[in-house]
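Everything on this sheet refers to the single structure shown next.
With one protein chain removed, the remaining protein chains of the complex are shown where they sit.
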Amino acid sequence: MSEFAIFTRELVKEFQTDKHVVRAVDQLSLQVAPGETYGLIGPDGAGKTTTTRVVLGLLNRSAGESSILGFDSMRDMYKIRERVGYIAQQFALPPTLTVMENMSFFAGIQGVSPNAQKERIPELLAFAGLTNFTGRLAGKLSGGMKKKLALACCLVHEPAVVMLDEPTLGVDPVSRREFWNLLGNLQVEKGLTIFVCTPYMDEAERCTQIGLIYAGRLIANGTPASVKASLPGHLLEVIPSNFVPARKLATHLDGVLEVQSYGDKLHLFVDDVAVRKPQIEAALTGAGIRYEGFRDIEVSMEEAFISLVRKQTLYVENLKSGS
Amino acid sequence: MLRRIWALVQKESIQLLRMPIVYVGLTLGPVLELILFAAAIHTDIKHIPMVVADQSLNAASQSYLIGFTNSDSFDIVARVADQAGVVHAIDSGHAEIGIVIPVDFASQVAQKDATVLMVVDGSNSFVTQSAFSSAQAISQEYAISLTHLQLSALNPHMQILYNPDLKDVWFLIPGMCAFLLFGIALKLTAFSIVREREAGTIEALLVTPIRPLELMIAKMIPNLGIAFLDLAFTFFIGSVMFGVPFRGSLLVFSVLALLFAIGSLGLGLAISSVSQTQVQANQLASLVNIAVMFVSGFLFPAYSLPFVLRLLGYVMPMTFFMTITNGIMIKGVGLSDLWAASLSLTGLTVVIFFIGARLFRQNLD
Partner (left out) sequence: MELNFRRLGILIRKETIQLLRDRRFITLFLGLAFVQLFIYGYSASKTVYHMPLAVVDQSRDEKSKAFVQALVNSQYFDTAVYLDSQAEVVRAIDRGQVKAGVVIPPNFAANAEKGSADFLIVLDGSDQFAVGSAYSAVNLVAQNFGLQLTAANLALSGANTAPSAANPLLPITASAQVLYNPDLNDKWFVIPGIIGMILQTLAIEQAAILLVRDRELGTLEQILVSPVRQLELILSKLIPLLVLCLLTLVVSVGFGIFWFGVPFQGSLFLYFWLSLLFITSCLGLGLLISTGVKTQYEANASSMFFMLFGLLLSGLFYPRIGMPLIPQLIGDLVPLTYFLRISRGIYTKGIGLNFLWSDALILVIYMLIVVVVASKRFKMRLD
C-alpha cells in the first residue's frame, strides 16, 4: 500500500439530504504510482471533486480506505497536508491579498524557509507568467491567471503529490497548454505525482493512467490506450446529408455495434471494417441519402467515454428491471 | 409587469422559505423574546437591598426602622456597625442604600433635632433617585407621626389614565411590537440584495427584462408577509398571555402599520444597496436599529433627550409609529388625535421609500 502515491479501496462517501441519502462516491478503488499522472475523467456531478476532497481529508469518509503517500486520509490529516499541493475547483485564494502576498502566505504556512522562498517564489512566478503582476490583488486577476497563481501557490513547498480539481476549466487554450507544459516539466524534474480531475477528454490523453467516473463509480480504469482498446469494434465516420433518417437506418444495420452523433457527423462502431463499410454505403445510397467523408478514424477518449457510460446506464437499468 | 413581479415574488418566497433560520429565528425568536422581556422588565423599584447601622439599638431607633422593614420598597439585607460598614456594603455591591442612626438618637429626637444619615449608591443613578425619595418619604412620615401638630396636609388624588393598575407589560408591548416590526423588516431586506450580490446571482437577474422597481417590490412583498406574521404573533401573545388591550381601531392601525413596514423595508433596501458585503449590511442595519431604539422613545423618554438627538428622533418613522401604537392600543384614541403623527409617518415613509428606490436603482449596476 505504501508504494502507491494515492490509494483508495472501496471508497464510499454519502451525503445526507433532507429526505434521502445520496451516494456521491460508490465503492471507488484506484491506485496511483509515484511519478504518474492520473486523470479522473467524468462529467459534472460524477463525483470527481468529492473523491478528491475525501482523499485529501477535507470531507469525512463514509466507508472504505483512502490514503496519500501511505498516510490515511482521516487519521493522518496533517501529514498529508504537509506533503500535498491542491488546487480547488473554484478560486479559493484570499482575494484581497496580492499575488506576492498570496505566494509568501502559502509558502509561510507550509514552512518554506525564507531563503528557499527567495529562490522559489520568483521562479514559480516566472513559470506562471505572473512576474509583472506581483502587486495585483488576487481577486482582480483574469480567470487564467487565477488558476496559474493557484498552481504556483500549491507548488511552492515542493510537494510530492499535487491534486488538481478541474484546473483548466474556463481557461483559454493557449494558457491551458502552458499550464500542462509547466506541470509536465515539473514532473520530469522532480518526479511529481499528479492527480487531476477534468471533464476535458483531450487532457485525459496526456495522463499515464485514467479512471472514468460516472455516478460515483469507476466505469473504466487503466492507460488511455487500454481504455480505448476496451471498446468493441472499429470506428467509422460519415457525414450524411440527411442526418436523422441516416442515423435511424444505421442503427438497424447488421454489424453496427453502436452509433454516436458528433455534431453533423455519425460515428459508427463496426465489427469488421472491410465487410461493413461497403454494406453501409449501399444501405445509405439505397435509402437515397447522400454522404461524404466516409473513413476510418481512431477512437478518441470522448467516444470511449460515451460508449462506456451508455453501457453502464443500460446495465443499471437492467438491474432495476430485473431482466 | 405584474407577471414579472409575481414570478419574482414566487422565487423570493421559495428562497426565503428554504432557510429554516427564517422560520425559527424570525417568528419564534421575537415571540420568545417578547415573553421573556415582558416578564422580566419592571419599572417599579422594589426590594432595594438596604443595610442598617443602628448605633442606638433602643426603642426609639427601632420604631424608626419599622417603617423601613415594613416597606416593600426595601429589603434590609444586613446590619452593620457603623458608617464605614455601610460604605463597605455599598462598595461590595451588597446594598444600594444604607441608614446610619447615631448613638444618641433618642435624646436627639427628644430635643426635636435628630439627624439620620442615608448613604446612597450614586453609581446606580437609575435606582438611587427613587430609593432616596422613598427613604426620605418613609422617614418624613415617621417624623410627622411623632409630632402632634395640626398639619396642613395636601392630599393628592391620582387619576391614572388608560393603565390604572400600572401594569408593566402594557408599557412594554406596544413599543416592542413597533420595534420588532422595524427590526425585522430592516434586517430581512438589508440582507436580501447583498446576499445575491455576494453570491453573484444578481447578474442572472439583471439580464432579464426586470425593471428595478419591480425587483424592489418583489423583494419587499415576501418580507412584508413575514414581518406582519410576526406582528400578528406579538399581538396574540400580548393580548392572550398578558392581557394587553387593543382599544382603538384595528383598521387604522393595520394601515399605518403597513405604511411603517414599507418605510422600514425601504430603509432596509437602501442599506443593502450601499453595502458590498453581508457583513457591512449587517453592521449598517445594526447601527440604524440601535440609533432608532434609543431616540424614538422606546427605551428612554423622548422628551428628555438633548436637542440634537431629538431632531434625529423626528426623522425616524419609528418615533411616530410608537406614538401611534401606544395611542391606538393603550389610549384607544383615533385618527383625530393621531393625525399629526400619522401625517409625519406617511411623509417620512414616502421620502425614505424614494431615497431607497433611488439608491437601489443606482447601485444595481
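The first chain written gets the first letter, and so on, giving A and B; residue counts start at 1 in each chain.
Keep in mind that, in the parts below, contacts are C-beta pairs under 8 Å (C-beta built on N, C-alpha and C of every residue); 3 or more make two chains touch, one makes a residue touch a chain.
As the structure is a computational prediction, the values presented were derived from the model and not from experiment.
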Contact list for the unshown chain, restricted to visible chains: A, B
Contact with the hidden chain (one of A:88, A:235 or A:256): A:88
Which of A:26, A:101, A:123 or A:302 contacts the chain that the document leaves out: A:101
Chain not shown, touching residues in chain A: 53, 56-60, 77-78, 81-82, 84, 86, 88, 90-97, 101, 104-106, 108-111, 150, 153
On chain B, residues whose C-beta touches the chain left out of the figure: 21, 25-26, 29, 33, 36-37, 39-49, 64, 87, 90-93, 109, 112-130, 132-137, 139-140, 142-144, 146-147, 149-164, 166, 168, 170-172, 174, 187, 191, 195, 198, 275-280, 282-284, 286-287, 290-291, 294-295, 299-301, 303-306, 308-309, 323, 326-327, 330-331, 333, 337, 341
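Simple rule for what comes next: only the chains that are shown with their structure count from here on.
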Chain A and chain B, separation of their C-alpha mean positions in angstrom: 61
